[in-house]
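What follows is a single structure, and I will ask about it in a moment.
Heads up, one of the protein chains got dropped from this complex, but the rest are sitting where they should.
== chain A ==
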Amino acid sequence: MILLGFQSLKMWFSHFSKHSDPNEVQNSPYELLSLNQRSPYRPAVSSTHDWIGPPNPLSNLRPIVYRVPENESELEKRLRHLRQETEDWNHTFWTKQNFTFNKEKDAFIFSQLNSKGLTVRDEQGRRRALNSEEMAVFYKGFLDTNRIRHANYNKEWYRRNFTITLLMARVALKDIWRTVSERRRKNNGTPAT
């Protein structure tokens, strides 16, 4: 029931943001949660510029609404899809990362306080915090457990970043070539008339 609700909301968002393809079906709860917690407002797709929005509270990444130019070429379409997909993938990763980090941090603090025989909140109702040395144990543990995952993310991110930039360069060069050749054709055209 809840899943149906999420799915329908997701369809509504993708329609509202006027992407030509709906986002690929994602089954992980983090993906569903993260995609639906994104900024509910997205501006209409412009044909001239990308829109960039405020940082998402879960992943701290800024969403972008990519421009769809008239007469979009195959290359530009490929670039746009790759950028959108990378953005979604990044968003999912960081949402999960931040979520897991905070969850495990809270669990750690809770267990440490318990072992000391303290309650989570003190007399004034404020949350007890551990000092930085005690927290350091958790930070080290978090990094060590997630080492392979971080390394894989890194590799994948570098690969995507390079591909996107290369594609952008190709699109830019094609644009320049097209403008230059159009201008040359125009210059060749006018003396004849």
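Basically, a contact is a pair of C-beta atoms (placed from the backbone, for glycine too) under 8 Å apart; a residue touches a chain by one contact, two chains touch by 3 or more; residues count from 1.
Heads up, the rule we're going with is that contacts and distances are computed from a predicted model.
You can't see one chain of this complex, but its UniProt record names it "Protoheme IX farnesyltransferase, mitochondrial", from the set "Dolichyl-phosphate-mannose--protein mannosyltransferase", "Cell cycle checkpoint protein RAD1", "Protoheme IX farnesyltransferase, mitochondrial" or "Tax1-binding protein 3".
Of the candidate positions A:T119, A:S132 or A:N188, contact with the hidden chain is made by A:S132. Touching the chain that is not shown, out of A:L75, A:L118, A:A151 or A:I176: A:A151 (per the contact rule at the top). Residues of chain A that touch the chain left out of the display are 2, 5, 9, 33, 36-37, 39-43, 46, 49-55, 57-62, 64-65, 90, 94, 97-99, 101-103, 105-106, 125-127, 129-133, 135-136, 138-140, 142-144, 146-147, 150-151, 153-154, 157-158, 161, 164-165, 168-169, 172.
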